[in-house]
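One structure is given here, and the rest of the page talks about it.
All protein chains of the complex are present and in place, except for one that has been dropped.
And now, subunit A:
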Amino acid sequence: MARAEAAAATFERRVLRGAAEHQYLRVRLELPDGGARPSVAQLKQLVVSALRELHGEVGAALPVDILTYDAKTLSAILRVISSGLVKLWSALTLLGSYQNRRCAFRVLQTSPFLLALAGNSRELVLD
């Protein structure tokens, strides 16, 4: 009897129904050659302005974080709360210019787990 109670104590049932708190996006900014490259603060400003342009003040208030940013390759990892993924992604899709020059955000990967962005299965060479 005591053993059964101990067993019940060791196991705990946890159910997660798509309850990932955040979504992570790996993005790359494409700029025409010779353009000014944004710093990390400018990138954040660009993302917020893209959100404001498409979704207004509510979109601009969305909590978005830039976790990493590589100025050389212009690639970054963004974190956003799960409910704001569609808003952020669509805002990035419809962003067309940076400092009056054309640009494009390429969303390379999205995942609820940050570790999943370590590798990209689409870049594997399949024989």
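One rule holds for everything that comes next: contacts are C-beta pairs under 8 Å (C-beta built on N, C-alpha and C of every residue); 3 or more make two chains touch, one makes a residue touch a chain; residues count from 1.
As a working rule, contacts and distances are computed from a predicted model.
Trainee: Unshown chain, UniProt name, "Ribonuclease P protein subunit p30", "Sorting and assembly machinery component 50 homolog, like", "NMDA receptor-regulated protein 1-domain-containing protein" or "uracil phosphoribosyltransferase"?
Mentor: "Ribonuclease P protein subunit p30"
Trainee: Considering the whole complex, which of A:V48, A:I81 or A:C103 touches the chain not shown?
Mentor: Final answer for the missing-chain contact: A:C103.
Trainee: Using the touch definition up top, pick the residue from A:V58, A:V86 or A:A118 that touches the left-out chain.
Mentor: Spelled out, the listed residue whose C-beta touches the missing chain is A:V86.
Trainee: Write the list of subunit A residues that the hidden chain touches.
Mentor: 30, 32, 53-54, 86, 89-90, 92-96, 102-104, 106-107, 122-123, 126
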